[in-house]
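One chain of protein is taken out of this complex; the other chains stay put.
Chain naming follows the written order as A, B and C, and within any one chain the residues start at number 1.
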Amino acid sequence: MKIGIIGATGYGGAELVRILNHHPYAEDCILYSSTGEGNAYTDSYPHLRNLTKQSLQPIHIETIQEEIDVMFMAAPPGVSGEWSPQLAAAGIPVIDLSGDLRIQNPAVYEKWYKRKAAPKETIQNAVYGLAELQKEEIQTAKLIANPGCFPTAVLLGLAPLAQQKLLQDSFVIIDAKTGVSGAGRKASMGTHFSELNDNFNIYKVNKHQHTPEIEQQLTAWQPNLKPVTFSAHLAPMTRGIMATIYTEVTSEMSSAQLRELYSEFYQDSYFVRVRPEGEYPATKEVYGSNFCDIGVTIDERTNRVTIVSVIDNLMKGAAGQAVQNLNVMNGWKEETGLTMTPVYP
Amino acid sequence: MKIGIIGATGYGGAELVRILNHHPYAEDCILYSSTGEGNAYTDSYPHLRNLTKQSLQPIHIETIQEEIDVMFMAAPPGVSGEWSPQLAAAGIPVIDLSGDLRIQNPAVYEKWYKRKAAPKETIQNAVYGLAELQKEEIQTAKLIANPGCFPTAVLLGLAPLAQQKLLQDSFVIIDAKTGVSGAGRKASMGTHFSELNDNFNIYKVNKHQHTPEIEQQLTAWQPNLKPVTFSAHLAPMTRGIMATIYTEVTSEMSSAQLRELYSEFYQDSYFVRVRPEGEYPATKEVYGSNFCDIGVTIDERTNRVTIVSVIDNLMKGAAGQAVQNLNVMNGWKEETGLTMTPVYP
Amino acid sequence: MKIGIIGATGYGGAELVRILNHHPYAEDCILYSSTGEGNAYTDSYPHLRNLTKQSLQPIHIETIQEEIDVMFMAAPPGVSGEWSPQLAAAGIPVIDLSGDLRIQNPAVYEKWYKRKAAPKETIQNAVYGLAELQKEEIQTAKLIANPGCFPTAVLLGLAPLAQQKLLQDSFVIIDAKTGVSGAGRKASMGTHFSELNDNFNIYKVNKHQHTPEIEQQLTAWQPNLKPVTFSAHLAPMTRGIMATIYTEVTSEMSSAQLRELYSEFYQDSYFVRVRPEGEYPATKEVYGSNFCDIGVTIDERTNRVTIVSVIDNLMKGAAGQAVQNLNVMNGWKEETGLTMTPVYP
Partner (left out) sequence: MKIGIIGATGYGGAELVRILNHHPYAEDCILYSSTGEGNAYTDSYPHLRNLTKQSLQPIHIETIQEEIDVMFMAAPPGVSGEWSPQLAAAGIPVIDLSGDLRIQNPAVYEKWYKRKAAPKETIQNAVYGLAELQKEEIQTAKLIANPGCFPTAVLLGLAPLAQQKLLQDSFVIIDAKTGVSGAGRKASMGTHFSELNDNFNIYKVNKHQHTPEIEQQLTAWQPNLKPVTFSAHLAPMTRGIMATIYTEVTSEMSSAQLRELYSEFYQDSYFVRVRPEGEYPATKEVYGSNFCDIGVTIDERTNRVTIVSVIDNLMKGAAGQAVQNLNVMNGWKEETGLTMTPVYP
């Protein structure tokens, strides 16, 4: 299969290249970019010296049509709305890593993203690609809205309860921490080493655009759920997300029973590892891999549930899940090309 | 004033030395240690070359009695219970940085600390030294239980609401993040660079020994308060604590009113800086200083309050607050010797 | 092939497990340890949950003999001297990652390592496993002394000149920088996060035990070479070594010619990537991979050569090269199981 990537020079694009380098069904990988046309890809990413000879190609729908079988869109916000319809018209399946096609309600998108929504039809055609939990829809989809990094960690952390409508409806608090690579490769004060190193920040308090994405999916599972509180923090590290989630359950259960519920829920999910009782994952333990590791407990003193969910934001939170979706769409084994062991330490 | 430090080789001790170097009323500083007797202090801390000629002294109550006017105890857990009574008998005021004298109920101490409590009388004589809020008791105290690092950030963050009994009684969630220096200088897997760098951990889930300290003080302010949820995380940085606190208030108020309430509450507190609306502190912004910076908001969607409180764990969370207590005990200006500007970046 | 690892709980061992997980000829992997017998390996390394069910086995030569076809020794110094002869007697090929068998002259070993050398016969049987440059010897070896991390970066950086006797004989200065994982997993002040983070250290000045290893090989190539200066620094990062090497060449050549000389020298070496003129590698660009990237230049002002050589110390500097040696010993393609792309960023 011939694979295209629009927006290959960003971190999501580079991680796709790293994965597809070893994917058994990825015959060729063509890199498109709206800037830097003709430049060797290794000029942007010298860690790929000798591993790729690709140069950046301009985005022309006519040549794309002849060159590739599927397109990953790893471009900045606003680009998918433009290209997805054209690629659809050309019959090319698209997996979009941006947030543009994830929110079904354009008004909600525009409120949180502060930009114009993509065409309604495009949005409606997009299937939300939370790979573990939307397999059937993904299998027949031609357009995937690949989930955001925070929503992936949060939704996998809450799905076992929300799908069984066990969440106390007005009490979901999500305290999320991310590494800096989640902000992309663009230089800014918000990604400046001296501003972030040995420092811990909170940002977009109550305003993070991943909030409606989380709520849209949670209420699809448990319709009575009230708005959640979602806080994003920036930790001085490159990769990794930890979502610490506080909630209560409507049914009485022990910590062991809760843990068992999670374990059963994910028993067929290769990429979700529910930790033994009393063990909680650290972000480095999934570094460079497509795993989502989850620890859960109930505090006997307060009866509150704590859920700790970690991913590598560039893998399970972006490129890894995108390739997982590619696998599902093509009827390949979900973990094809994605079995890399976490790099630890 | 001649000042002694027991446990000078730990980070709390070293930070005391850094502060007292510039304190106008600290005439001399004598360093006691149960190990390394006779060694130059600069062998442990070469950053102090030329700045101190002290060597480590053995802990003999008779000589101590003649040498110093006040003692800081910066020793590991279990030591204060032994030495505080002897120092008290010798008429030497003590400021204890350990957790041993903070919990009034020995059974609670023993449950959370998994060790025997200090003698009941010693505990009862100890005044909890949350400097901004216990000034009167501190002024006349001979024995100070200096607050823990997490409790300092959390209690200063919640005091304006708890003292006015405005907290929803069953909804206080504290998600705290700390730098590694909080774990002290002892080498262990839990402080190993390769295990922590570029990594984010949660630890002691629902079991952190600072939990009862937080609850003891909160319920002193607002007696109907139910147990809180407190989670401690380890961020890959040396100094700094951020406590992100989620709660609700029982009285209707706007974000601006909440911010105003905090601002008034702390208007005479030099070390507490309430940030303007919409601004939240980062830990580096108090690095090396004794400030506690606080940002607050109410989310209109959920009506929930988010409080962000940051300190330098070795300063306001340990040595800085200890010296602040010394100042208050002696009737000096609270900020004497503690006006260092945060080191940024 | 069935593979054993003695000392599996260290970082070298864990990296071997990561690699062998995906090695096509590694049928099974048995983990031996002198401590923790019976413990699940995932208790030490939870990042391997679901990926290995191994528990730690005691080191009994009789059972080892029946269980495995080749042994990796990733144990602390002093252990190889004990076990290598027994494994040899049992007919099991050994690849030893320690420094114990690298120095041919026991007196030199004892001077630099400050411990007793291994039995002379064992040392003499050991082949120095610098995989790119000792292929023939490795193919027939039964006992490999896997090179040290610093020597690997340095020797690959200098081989093209030394093998052609082009080095100015009394001017080789090596300024090396390493991440902290090189110090192993043992907790100590030298690996304490708070001591190392945001800090840069030099250590073992003129006393690092990798110095004689470097000189032994360099003088094997260019016998007239005088002692080198080697300095080791500790950078606040987990993985990665950069050796910046300063020297002069005895033959007149331009920067372009020097670069060409390197390029030709390594044209058949998959794992050595000579960078284009004017480009120098950063350590992250080989993170998690078995590459050694090299940039070279001659300064026209001073006529001095600067060589920049980077590796991942746990991969090409330890476990990766060890598996490369396994491949060569068995006549497999050198890069079998080792083609992982660097993880960047």
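Remarks
In this text, a residue touches a chain if its C-beta (ideal position, glycine included) is under 8 Å from a C-beta of that chain, and two chains touch if they have at least 3 such contacts.
Everything numeric in this text was worked out from a predicted model, so none of it was measured.
In the complete complex, the residue from B:S181, B:N206, B:T247 or B:Q324 that touches the missing chain is B:S181.
Contact with the chain not shown here comes from a single listed residue; of C:K186, C:K226 or C:K333, that residue is C:K226.
Annotation: of C:Y113, C:W221 or C:Y246, C:Y246 touches the absent chain (contact as defined above). When the whole complex is considered, the residue among A:T238, A:N290 or A:Q324 that touches the unshown chain is A:T238. In the full complex, the hidden chain is touched by subunit B at residues 11, 14, 17-18, 21-22, 45-51, 181, 197-198, 238-239, 273, 275, 279, 281, 284-288, 293, 339-345. Annotation for subunit C: contacts to the undisplayed chain at residues 171, 173, 175, 177, 179, 194-195, 197-203, 205-206, 226-229, 231, 233, 235-240, 242, 244, 246, 280, 282-284, 287, 295, 297, 299, 301-302, 304, 306, 308, 310, 345.
What subunit A contributes to its contact with the hidden chain is residues 11, 179-181, 183, 185, 187-189, 191-198, 236-238.
Here is the rule we go by: only the chains that are shown with their structure count from here on.
Inter-chain centre distance (subunit A to subunit C, centres taken as mean C-alpha positions): 36 Å. A separation of 45 Å divides the Cα centre of subunit B from that of subunit C. Rounded to whole angstrom, the centroid-to-centroid distance between subunit A and subunit B, based on C-alpha atoms, equals 39 Å.
Along subunit A, residues 197-198, 238-239, 284, 287, 345 each make contact with two or more other chains.
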